[in-house]
Structure formats: structure tokens, C-alpha cells
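This report concerns only the one structure given below.
Note that one protein chain of the assembly has been removed; the remaining protein chains are unaltered in position.
Letters A, B and C name the chains as they come in the text, with residue numbers starting at 1 for each one.
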């Protein structure tokens, strides 16, 4: 755990992009390690670690975003295979992926969390189509995946046929915690750049920004203090936990405030960062746009608060 | 309308306290004028206008705050009288009042908005007890009123026996609109004091507060711009309206920001304003405490937002 | 003079219908999404007489004021209509007030798209001419590649402020479109290579130029606020609509209190911004000092309020809002652009605060 964090820290410091195999390494890999049979572990883990096979994760659907339990993709039995039909959305880097971890309903009449399977799907199978989605930042990280009568061998169900939901929640817990830690480091790097820029301003302008810098520093220190607690929690295996939602909310507000402060420095030029004299100002504008999405992806802030209310505070489910 | 506003403006500018008969003049009087029989108007209005009889208003109850419709005070028939039993809370200046406008349920088995009567109750009747509540500000504006077998002549029901709810909502609409206008003026007066104090600071300190002053100025101008719209609405008789809730939310946020900014200037001394060199600093601290209550009294901010969502935006009642 | 309420409503309806009509034509939206400008969209504005609203009767226009022009900007904000409606409007207002005899300019600005070169627009260094010659690299000028005319505010070294209107096709002026997160602002880099405005091109000098520029800026701020106000109102409408339709957890998301609270706050922000714009527009024909101040107040509020509303709209919409193909994101990036145009809330609030302390601004 500590090693992974230190490694991530170095990557971020060097301003390296996220490792291309991140979804596999951070999300799918641990899930296969935990729930997979010996055969599945052997088939997948080594190649995943070696970076020979890249992974993506198909959980969300157009009508199952915050409410993942209403997913409609089906995987129905057909002799030794399962036949997969449906559509996934917001899948990162699906165009490059060799494999996809897919949540699908194995009984079309079942509802909510029931009869959901966790399938390991070959992205090179016939019937798989990927469409890139252009984000506001101009990037194309996210994709839609369409499955039309895609055959998946029954042996590629991870865990039991109805255990997909539990595994997915576990996966999401790890993903949230790990993501918060990495993103926190990236934000600190952006903050260092910001300080440099303010230092370079004339003294009247830099004085005007001093308090905002101070506030940002406080928020980042608080975020890091909270990460110390999270690392302890991860080390103790206390994941997934409703505390993940606390971390997520704290990350979101920190990040949104950071890039708002940074782009405010650009004034009108925040939409044409190339026009500013600040090097790499585009990173800030992208951070601003990305930061607004942070309160939506992986469960909106409203959902995170409901999780806290119900599972940390023991309040009744809101009707 | 315009005259009333101009008069209020002058009172506020002169830093006069709210007129002691305000509840009668602004709230009960107009309701009697609108809904009362000729007899009731004659009996009450002249003395109310002359300030010979002071009024208070008993709507809220300990278990019927934001949810006024769950009130439990009963007024049951007993020959020519009604017998009033129950408890009211948050009634302003009940200790000085001669009369109270009381909402009570005239059929103990009825629920929600039904069978609620609007009674004009003599505060000097046997069975009426008043207890003052000390607020955080140290003031004792609010009271509890206890009614124990208080006899009220049947002739003192305003409107029909089941029309109390409609009249009360009408009253509250006027109260909210009128209150927002007066309070807005008081806030502007406090802002003028604040500017004077900041001007008196040394230049480094005043520079540090310049932006907060500017932001306050913007918010107060926005508030006034909104009042212009409200006055037009009042003049057109468009009250009560869900726009009252918009006004209330805007007032609350303006007021809270104003007194937070002002008391921040006092630093640690905000709780011991006498210790500060700023004259009348106590007004700010009281304004701060009062401002926090502003998002609660007369329907909490959460309730106001629900009203806007349902009645302005046409969204379904939240379950 | 001002339109009576019925006529104003009718005029606004016509404007809205014309916008919808031209935007429904297949080519318009892609053009706007590329450079913020479309010849056919501009023709709609020109031929609809939208700009004539601000041309004095003496010059053959409708002789109305900002109050009657502003609804066009609100509709432009609601429709992401693009084009230099702020620039042409502000210039017409400033010229008709400070140089009403320049009928030639009034006609030009009522017809052809304009770009304004003014350091206050994007917080640049002051533009200075040496011996009447301008040489500069301007990092970002709205619609500089689409404009027929350039209104240039600068300081002639040793001689004070000056305002010139030059031909955008002059060989001494070269514009190139910037890659932008908000194409609807049409930001371009503009290079002046020894541009020398002719005597006839110089509109005013000295104190008169200063007064014109102050008025131009106030009008631009107020019109930008009105555009933001219309943009916010549309973002709210889209969100309410979406909340009615989108289902999660077996019900429409509009039935969730958490969503309702957000939408209600958006409503407060939107309505109060509209009220602020109206209050400022009423003061457009009053004393110049008071107008400049209230325009600054309106811009300060619009800068935060509209942004808040659109950010909340993104939140209500969820993931879909962050794709380029869904339109809401463009409202956000355009709001971010307008937020900073002619000064954001930080700038205006700080300045207003300093003016309050110095006594330059007096509270009634």
C-alpha cells in the first residue's frame, strides 16, 4: 500500500500521465485477485501486470448512472456461453482496451441488485462496438460500448452469477479511495504551478491573490490530513466504507476551488488559455472543466451525501 | 403602498425601532380589513389604527413549525362560545398585546388544512398565560402562549370556520413581502455604519476589507433591484405568491453575509462587542445571531425552496 | 423614448422567432460552433433591424435605448446566438451619445459586425500609439476575424485617450482565430503592424474620448450581463425540463428534494439577476457616473450568478452535460468567457469597495 502510494507520488511529481493500465492495475486486477478462481487468476493477472492486456470497466449505462442498480444490459444463457446485449457509457479508454469488466443482468426479470453478474469480456469479440465521446475538455477518454449478441464463455463470470453487485461495490470503494489519493497529488502539483505564477505577478496583483493562495493551501493540507486517515483505513482493509463518500466530497470541493482560483487568475482569457502569458494555462482550464465533472462521476455529490446520511449517520432512507 | 414604503424608509433611516403596533398594522389589520364582517371591522380597526389596542399573532406551535398544517390547538363549540385549548410559540410581543389572532382547529378529528379557524382572542381573558423566551441575542421578543379553556365568543371568528388556513397563508404572504422590504432598509443602514468603520481603519486594513465591502454593496443593490420587482407585484395584488419565497431566500442570504462580514471585522471581540473600539458593535453581533434565525423563521430556507420547486417550477411534490 | 410593454413583448417574440428560424437551418449552428460568427445569423440581426433600435431618429433609426435593445442580448444568451451583438450595441450607444453627428459610423455599426479593441475588455496592458501609429500584439479580441470594423480605444503618447474606427481589412491589422474552449466568443489574436488611423477615422480625443470609452464600457458590461442573464434563464429551463424527464431510482429526479433545492437556488439566482439587469437598464439614460456604477454592479453580479446557475445546471444533468455533443457544456464555457469579459466579480467588487472607502461611490 505504502509502496503504491509512493510510486504514484513520484509519477505525479514527474507530471507523468496516468499509467495506461491504471484501470486494470487499480480496479479490475484487485477484484480478480480477490474473487477469481485459480484459473481466472492465472489466465488474466500475469498479462494484466505485464501490461500485455489492457482493461476497461463497463458499469454505467445511459439509464443507470447514479442509480447503477437499474442497469439493463443482459447476459443470458445459451448453451456454454452467455449472450451479452446492451449499452455501456462513461467507460474510460475503451478504444484501447483488450478486456472489459462488465456488469450485466443474468435474469431479465430480476430487479435492483439481484441477478447481476460480473463478466470478463473480450473487447475483440464480434458484436462489440466502441464510440468515443468528446468531453468539454476536448479529450476523448470516455466511450460508449455497444454489445450486440456478444458471446462470452460461462467460465468468464467472476464470482457467482448473482454476486456482481457486491463485487462492483467493493471495486468502486477501492477505486474511489485510490483515485482520491492520486488526484490529491495532482492537485498539489497544480498548486505549486499556481504559486509560481502568482510570485511572478507584480506585487499589487500578488497581494490581491495572497488570501486565495492561503485558503487553497489550507484546503490542500486538510485534504492531505484526511488522506492520512484514508491510508490507515485502506491498510486496515476498511474498504468499501461510507467514509469513501466523505473522501470523495472533500476531493471534489478541494479540486473545484483550486481550479476556480487558478482560472480566475486568467480572467477573460480562461477560455483561451493560449492567449495568456502563463505557461500551461490550458491545464487549469481543463482542470476547471474536469473539476465540475468530479461532483458527478462515480456517484454524484448528492448520492454521496445520501450514503453518508444513511450509512454513517443511520438516518432512514429518504423517501 | 408607495406611501407605506416611504414611511418605513424614514423610520429606518432615523434608526427608529419597529413600531410597536407593527403586527397589527402590517399583518392582522389588513386581514381583518379583507375578510372581516362590518361589525368586526368597526370593532377592531379604528382602535388598531389608533394604537389603542396592540395585536399579536398565534400561528406556530411547538409541533407545528415549518409544518403549520399540523397544528393541535383546538377551538370547540360550547353554546355561544368557542373554548380554546393549546399552546402557541414564537409569538412576537405577546406580553404587551391586547389581542391575538389565533389559528385553531375547530374539529379535533380533521387533519392538515381542514377545519382551521382564524380567531380573534382577547389576551386578557381568563386562561391565557404568556411566557417570554429569551433569544440568543438576549432579547425577549418571542413568547409562548398557553390557552387553557379560554372562552372566545363565536362572533370573533374571522371569515368562515374552515377558512383560517387560506387567510393565514394570505397574511403570511403580506407579512413576508412587507418584512423583506423593511429589513432590507435596516440592512442598508447597517452597511452605511460598516463603511464608516472601515474608512476609519488604517489603510492596510481598509484595503483588506475593500472587496468584502464591494461584494456587500453588490448584494444590497441586487436586493433592492429585487424589491423594485416585489413592489410592482404588491401593487398588482400578486400576493401571496411563490415569489415571496424567492424574496425571503434573497433577504436571508444578504443579511447573513452582511452581518458575517461586519462581525468578522470585530475578530475575537465579536462576542464581547463592548470591548471593541467600534461604536454600537453590539448591533452587528445581534444582527449576526438574528440573521441565522432568518433562515428558520416564517418557514425555513428548505421549505422556501420546496415552495419554489413545486409552485414556480411545477415539480412534483417531493416524497 | 421606450417601447410600451406590449410592443416590447412583441418585438422580443419576433427576435426569438427569427433566432430559432435561422438556427434551425442546417449550416448555422456548426458555423457558430466554429468561430462564434455566422454571416446568415448576422444577416438576421441586421435585416431584422435589431441594431436600428439604438440608432437615433435623427440618423434614421428607431431612437430607442439600451432597455429596448437588451432583450436581444437575453435571447442571444438563451440561444447561444454568437456574433458581436454586445460590441455593435455598446458602440452604437456610445457613438449616439458622444458623437451623434457621426451618422456614417451609426450606419456602419447598425449593419456590419464590429470588434472592440480596448484594454479593459480582457485586462490587457494599455494600448499606446506613438506619433499616431499603433504597433501591438493583442492576445485576444472578440470577433476580430469576423469584424468589418475595429473600434480602437488607445492612448496617444503625450496626448491622452483617443478613439478610432478603422477598417478591419486594413493590411496593418491581422487577426487569427484562437483555439478556444468557448468558440461563441470568437476570440482572435490581433496584430497591429504600424496601423495609422487617418484623421477621418479618429472619432474623438482627450476628455471626450474618455467619456465615450467610459460609456462604451458601461454599455458593454450591462449588455454582457443581460446576455448572461438570458443564458442562466435557459440553463435553468433546461434543468427543470431535464428534471421532469430523467428517471433514476424509479422516479423522475425532479421529485428528489436534493435536486429541488438546487433548482430553487438556481431560480433565486436567475430571477435576482434579471431584476438587477432591469434596475440597471432603467438607469441607462440617467447620470453617466451612476450608470457606470450600476453597470459595474450588474456585471459583478452576473459574473457570479450566471456561473453558479450553469454550474448547478451541470450538476442536475450529470454526466451527459460534460460531453460536447450535448449543448449545455457550451453554455458553461460561454458563461466562463462572459464572466471575465470587461471584468469579473473579483475586479468589480474590489473596485467598488475601494470607491466606497474613498467616497467616490456613495450609498443612498
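The working rule: a contact is a pair of C-beta atoms (placed from the backbone, for glycine too) under 8 Å apart; a residue touches a chain by one contact, two chains touch by 3 or more.
Small disclaimer: the values here were computed from a predicted structure and weren't measured.
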Omitted chain - touching chains that are shown: A, B, C
Chain C, residues in touch with the chain not shown (by the definition above): 256-258, 260-261
Interface with the undisplayed chain - residues on chain B: 60, 63, 65-67, 70, 89-90, 133-136, 138, 142, 208, 263-264, 266-277, 285, 288-289, 292-293, 295-297, 300-302, 305-306, 318
Residue numbers in chain A that touch the chain omitted from display: 188, 191-192, 195, 198-199, 206-207, 209-215, 217-218, 220-226, 228-229, 243, 245-246, 249-250, 302, 304-306, 308-310, 312-319
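Simple rule for what comes next: only the chains that are shown with their structure count from here on.
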Approximate Å spacing (C-alpha centroids) for the pair chain A, chain B: 48
Distance between chain centroids, defined by C-alpha means - chain A, chain C (Å): 38
Contacts with two or more other chains, residues of chain B listed in rising order: 319
Contacts with 2+ other chains: residues of chain C: 256-257, 346, 350
